[in-house]
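The structure under discussion appears below in the form of structure tokens.
Omission of a single protein chain aside, the complex is shown with its protein chains in their original locations.
Chains: A and B, in written order; residue numbering restarts at 1 for each.
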């Protein structure tokens, strides 16, 4: 480990000691419901773990133990990130496949929660398909664990980590934020920067709202100028919007909503063009699905796609990029992006723009395993600064060191 | 580790030394075919592992190695328990998914058994769907491993652990027994206690017989009054019933069969109301499935469901619970239970009864990972008492210890 890396980690630990968190023996759900210290702590621990890992240090904290995941929607990078996070901390991973479990046969959420927690340190859950359901499911899961822990059934208070729900996608937003901090050379440099979180056209249907909600609910905490742009009718849920308004006032930034992509891009330091479904459509869909009304579901999808198609001009083009700060605004995306002429005929982003920022989006994604590992560490240990100090000081390499 | 815990583990090790077992380099199949010492050893090792684990000790015995599972039926808790058991001992886990393997394409059982054993310490198998098939499959699997070991193909004699077959569900029954031992404060306190293993109504079809068979074949060994109750025609297989008769005579308990749920519940210290299919139905089903006679299979299911439905009065109600010892008999279940008005309209157990014992059933389930780990440890090491002594004495915490 070089002296530079060592000093970096020491500095992160010092900062961490100044940020008291209450995550120990709890779950991690929604960024805007936590105080600033908690958010800072996640960022600091993630950065420290990444630095230690890249310095060849093992950050293993567990000799045995399990990290479980439940994915109720498709996932590549969040799934891999969760499993990487567990692995780097020393946890074995298992995935609960609801199709081969007995969940459909009378198991309740609270029962399952305990049954898979006996030797588990953390359970990561993605449930983002239905408005009003995803977070509620995760919360019920977490509360059931708490009950079994309080009653002495579980020897430890297994954490739930939100890997995306209907409200927030905290591991994504915090990874995005970590990338911006790296890119601009420090969290303090984000102050005054303009970020455009904008809707973009996609030929697909039903994309969750949790990414834009997570972005406005988080970036507004750092004194940034947050500009949210979408066609009329594609509003976000109230809670994250109100959080963004409140945070921007508190931190001396701003939060504005516009229906013009160009206006949002104007002088933006960062742009995040990304499709999502109108939440009214998501709500209708949730109700039709519950009622099993298939014909109407198909009709709804047709209508929603047609509605999307009337906004094909919401594409991140070279022309729009020229409007950004010095024509060099940073393009961000959670991936996979709908790239016009590459992954679809017409999509969220022009091919040439995406290609120019492609490796930046990869660097952005690289933060997610460490953000998740930070959430695990913060919820599993009462004194994360001490944990990091031990990891830094001990002689335990990640792989065999040749003499 | 507190002195109390330390003394508990020392006492368990002392008892273990008095129980000679022959499980080393063998498989674990069916409880009633083993001598009492073997059963005692599993219980003692499971309890010791649980105590060490809860004291924060790592019970890892393997630096590398694999634990494989094959599930030919759905499973949540046994699957998780097996993987937890492997993980706590230091084994990586993999599951053989027959749909993505080449098993359908000409691989024989004996070939597969060797192919997945080269670096495996244990293979857990659930195969409980067909009468006359499940145990035979596990036995063939185990015998093939033995042949390859004897002939020098395999460097170790990988164990097979029965995660449920057509005859027995030993990890369930031993977990249930561990729970009863805890609940009544010691195995010696089970002597003279009455347990009612009763059939109960369920709206589902084809539930395996291995749980009731496992319960009567095991609980009869401890001087308990075992009362087996079911509607006419829902008999169990002969072997476990004969084992129960023999054990109850040997240990001064009793084994009786009745066709009245109330009679079984009368003065019972423990009740275990649980649905199962008549084995004549299971036999017919096995034959029809083999012959691919689909129309008759559907007809058989209809008949069986109708037959079940004529016994809806076999429900564990508050009235029945009042008949138990002091109205406070312990309700047990392997979960998931069919709870009337909760997971089904009419089922095995009244909602209020289940709710009162819900956390007890969770505590019951908590033993399974440790029972499975005990079976692995006993089949993998020639001197389990020495293993436990080392695990107890060494300084190896399960997770990072903060100064």
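Here is the rule we go by: a contact is a pair of C-beta atoms (placed from the backbone, for glycine too) under 8 Å apart; a residue touches a chain by one contact, two chains touch by 3 or more.
Quantities reported herein were computed from a predicted structural model and do not represent experimental measurements.
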Key: Contact partner of the left-out chain, one of A:10, A:77 or A:191   = A:77
Ask   = Of the listed residues A:15, A:325 or A:398, which contacts the missing chain in the full complex?
value = A:398
Remark   = Out of A:8, A:317, A:343 or A:390, the sole contact with the unshown chain comes from A:343
Of A:10, A:60 or A:246, the one touching the omitted chain in the full complex = A:60
Request  = Touching the hidden chain in the full complex, which residues of subunit B are there? Just list them.
outcome  = 61-66, 68, 92, 94, 96, 100-103, 105-108, 111-112, 114-116, 118-121, 148, 151, 153-155, 380-383, 386-387, 390-391
Ask   = What is the set of subunit A residues that contact the non-displayed chain in the whole complex?
value = 53-54, 58-60, 71, 74-77, 79-81, 83-84, 87-90, 92-93, 204, 335-339, 342-344, 358-359, 362-363, 365-366, 369, 396-400, 402-403
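Keep this in mind: only the chains that are shown with their structure count from here on.
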Message = Centroid of subunit A to centroid of subunit B, CA atoms only: how many Å?
response = 40
